[in-house]
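A single protein chain has been omitted from the complex, and every remaining protein chain is retained in its original position.
We just call them A, B and C in the order they show up, numbering each chain from 1.
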């Protein structure tokens, strides 16, 4: 239900005032003896007038979407050429055919993208709702939002999209109910016989993405405000990380997923009972990030791809799962090592018995005595108590599992059983040369096998198809035991970027002097291992770009060391400044990355923020040199996060597996007409430059990605000084890998002053060859209404 | 946002009271100079105390779901054995393999079912939201709900599920926001790495279904209350129907889809301008039903499968689409006959220019002069004006299209070009023998071709693959011109069933004397033509079952005549009584079918209704002999509607294409342990009987379906008299088709008194053969808490 | 090429496809060694071919290998008149029971080792067969329809009616021999 009217967005405060009226005369007549529940008290304190698009519906930003989509046209790569979504099907949509519902292939692909993004955004929204509900239940509806000192604009996305300036958790509920509402309409659009146009589907994808960002922001500002997470703190603590930091002598609890309450319940119970430090709380995936933000003694084991290897290591006594990106058969893995399993989310019940209402000790007993492999508990406090008690009871019994699960000798013996059927290789998402590795291993050489470790994403699909039933994944992991001993440091997620930081770097970013803001985000479905992400981020950190990170990528960043044994988080500061390496936090913290871009437009450039989406997105697209890199993007959430960035004008690069998202959004630098913009100063339409050239790009190699990142950081608004810096990085990086100047560099030289001095001669030569002509640098915009007709 | 607390569900009334307070002292301190917007006035007038599960979340009815699902186990038929939903994929899940996320095949199939149902339910919800919003904007938030005389329980599903007793449109918003909320969580469950258990996915499917029914009820009671639809009227008018009723001399507007405002806008404009009757308003799909409920001069052309043939007939001058089940390339068909196209929904923008803000005459001019093939208008009133003006302007110019679009001679000439490649046959969803028909047609015999007419669902896929590029669909349709001249009668959707009717028939139904309530619902994806549906419903109407109908099926029912030229609607009364044939209305009117079952439990049996889902569903399952038949079910909506019926204990039968929903929910009559229930009188657990035997059943033929319908109408609670009647129908029907007694009849004879007298001897013989033993008839329940321990 | 494609073109299967039974001899062999066999008939068995009705062939096959017939088709009365081993039950229901290791068959005498499908709409068979393929891996499935059914263990190829009748005739002869 809409409790607010969109026209007059008003803000909520104190809860549930009750007034009894003997009689009230109103325009609607006389009311007698009524009890009035006052749901909201309006106090207009938000000084900024409302912008043009508060709480936009699907159609309201459609023209902005079309502006983007006509420049960055989709290229569809059908991952399946059939449709089986209704009983008219299957329909073969290939080669120009249409389905029984009339749909063509392009529309079907974009429809599937929309569906995936709806799933992704619903997941964040559901997560946010659960979290806010949990916090309200625990701390009350009127607990104020507090993102820390120096953060005035507490919720840039919420303000930008909805026009609401949230003060308390209650206000966040308003935001989420708007998100719910939009997502339902969007999902409905995928029904058979609804939308039929690919670009309209894409516009809806962008709308979903914006909803997703709202949900993420809500989730993260809620937990930051209330749960004592680092509040926009560049010096958030460094968290112990890696397999090597687990103390085997202690009971070990593993938490995995995304929604922190259960993990917090465990930590709370430990603290309340003086057990903190005596029981290891170890995490994977975003729950690890958020548990570490909640309490820095949490240990971050690693990303999503390490779930199976961690359980198989035998270390965890208790496995607690919440929601999202959790291997759905972890309970089977837990069973193999006699660990117990606790599921905690309605969205992930795993067929288990709901024990929420049962006495703790009974549940613990059932688990420890293996009467049940796993239980379902919906109450975070109870999860805490059960998990801790079970871990303490089990740890002594589980000693034997905590040793190396598979010896060198056993590996060799297994390898000898390989019948060279190649099923594994043909099933492995990274086509790892498992068969060859087995051949060598059979002869006692485990080096190839252990060499696969880094590229193995732990999907365990190879084991499912192995005709010799070999424990391939385990063999790869324990072919060498280096990894068991590894320890790292990951900086705890700091949360938002401070307004003060924005003020300091806004100028250098917009003018191009800080050559770019690069966000490494998303999952760990890496085609060639996580090192790529480390190397990319190191490259740009050294070049004093601003590096942001979140989610699994933020862990990967911390899992490599330099010669001195230092991780990136130890080498570079955590501040939002040139050369900073900033972990914002878990997946939902991605909102702060978008938020930073928005705040640059608002705080630095003083563009009105409230309900003013198009202008801000136009600003970001043309002026803020930000690029997202989701090198191992795997999930539907990653898809919706990316689409939120696109609508805001931030390009995203994914790795090779990202091509399975089945469409790119690419610009055509060869079509001048695509790059005509308005010069806001004169109102003229001018050819500008292909910057940023793409919106959604799949790179094959990290080198390609590095070059593309540098290129996509360029923006039409760069000053000549800024552009010279950006061009010098672009050219330098390209040269480093390809031993020449980029062939398209002339497209990005607007005036001679753009040319980096160090490369002046060669660039001038190239310009000449390309028949280059000087251009004026416009005050760029794609929105006619932003033209300031001065003439 | 939740404005209500679930604990104290309170009801909303008058809108937006405003109070200015100089000072208010509250428990929270003193407030000065505040304006208070009063969002709700609580007045507890709903006498019934709240039941155990108000606004249940996913987990709250899970144990009921498991009760059902352990009896009616899913059988999965993977329509695709791969998964490509994330970039870990594709994953091959066949033969016991798991995906990278750990999912197995059963879970994946149920996950896809969940996804489909989420789409379906979101579609109804989105539809309801749009409608309620539209009505509020037009008529105000406080317009009371009024379902007509004799309807006290205005919203049985809403009351049952949420505990809310809705009074006004505003209350419906509350319901929809609860639905939004749940759907988001449910959709989130389909994300990679969330739910992993097939039965838990199925439980979520049932939860979605329940949400879907809420949304449908909201939509229909809103439009009935406010738009002047027939209000639970058994004598709702008979609507002219079929191609033959279109007056070619007049301008013709075609409306198609599901959401009535645009059609209403057209009718309003006609009335306001004295044009009603001068312009033909003709409809397809649910918009036809609802437009006819709005104004009975609307003509109902036919179901979804007639969209293309109707446009190709050249009759419509203007095609207005709203949402759902609309062929997505209708604009291309419209273009071919120079008709203009107006899209009206955010969910279905078709890449068209948004002309909502442009002056009507400009838009009309652009359309009529073909400067645009189609436009997008989001304002129903404006749609009305543009459509009418364009139709009037175009009709004279379009005369030539209104003749038979393809002559006998042309058909023969085309047929001669067939190269017998068989692509058409292999693509046609019904494998119609097109190639053979072409062969005959080439020789001048069009009978085979025209014989395909009835089985052709109008998907036009054949044309897309024909190597000779023949207009196959048109050739089939115009091989004979009978259909062009056909006229029928369809009773306008009456809406809800009156409490008074329920009171009258509740007893006979629950005791089994009215042998069953059979609802023919859903789409027109018939495997062998619509005649099946007609014959099934005629069979049971003649046997004095109660026949309900909705959506496309309700049209199909009216499209066949008896020897006297009368349709079923003319032959049988529209009352909810034995031998009644009741069109409840459009797809969303399906809610009244569920509502009738609920009302039997509540009004007739006095089971508490409010927030008391399990008990009512248990009642329906064990006592109300209702069966749904969705013979041509096609859509995701049909899937979610069905799942709402399952949770409520109503079995659903679909036709052959329904197997593409990829899982059945079947009981095992051969496993006694599955049919053990509680005898509420004694508390004993007793083997009862396999009734109803299945929850979701796919029948191959109408005969099989007829027999199964008769069987599934039996319920454990039938009195002996009632059972004897039901058994006699079951046996009689089975005999009619299979020439023997049903082999399982002994399972349904509990005492000798159950045996129909007319078949006494043969049944007794069979009982003897089967070693039958008498059973006591329990007071059946599956819920231990309903045991009335008398001892 | 098209002979071994799914008959309905869009019904593309997954990674494992039925082996084609090219010769009636092979079909006969498979049936003879098929263990307990259940033949599932759809309404299409009433089709009359040039010499006999499809039903006659099928009942012959069933008789020859002592198979049980399960059907909910209109042919049931006719089948039952020739064969006591026949049960009126829907193909879907049968398929649903097969994966249950405890199920003792329609005659209560034990699990089926082989299931034969014929006469159902193509897509229904396709779907029931994916169900069995994935959830009843120990059961061998054979399609005797005149279409390639990729989800069976064994299937005929796509053929025309004449070829098909010839095949069935030969099969019956082999089995009777």
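FYI, a contact is a pair of C-beta atoms (placed from the backbone, for glycine too) under 8 Å apart; a residue touches a chain by one contact, two chains touch by 3 or more.
Remember, it's a predicted structure, so these values are computed and weren't measured experimentally.
Student: If the full complex is used, which shown chains touch the chain that is missing here?
Tutor: Within the full complex, the chain not displayed touches A, B, C.
Student: Can you tell me which of A:656, A:692 or A:716 touches the chain that was removed from the display?
Tutor: Of the candidates A:656, A:692 or A:716, A:656 is in touch with the missing chain.
Student: Residue by residue, what part of subunit B touches the chain that was omitted?
Tutor: 82, 89-92
Student: Over the whole complex, note the residues of subunit C touching the chain we left out.
Tutor: Residues of subunit C in touch with the missing chain: 5, 9-10, 12-15.
Student: May I ask you to list the residues on subunit A that touch the chain which is not drawn?
Tutor: Residues of subunit A in contact with the hidden chain: 73, 75-82, 92-96, 105-106, 423, 426-427, 429, 431, 465, 527, 656-657, 659-660, 662, 664, 666, 668, 670, 694, 697-701, 703-704, 708, 737-740, 742-743.
The criterion applied here is as follows: only the chains that are shown with their structure count from here on.
Student: Please report how many Å separate the Cα centroid of subunit A from that of subunit C, as a whole number.
Tutor: Comparing mean C-alpha positions, subunit C is 51 Å from subunit A.
Student: Where the CA atoms of subunit B average out and where those of subunit C average out, how many Å apart are those spots?
Tutor: 35
Student: Quick check on subunit C: which residues sit in contact with 2+ other chains?
Tutor: Residues 8-10 of subunit C each touch two or more of the other chains.
Student: Could you list which residues of subunit B touch at least two other chains?
Tutor: Expected reply: 79-80, 82, 92, 96, 427, 429, 465, 657, 660.
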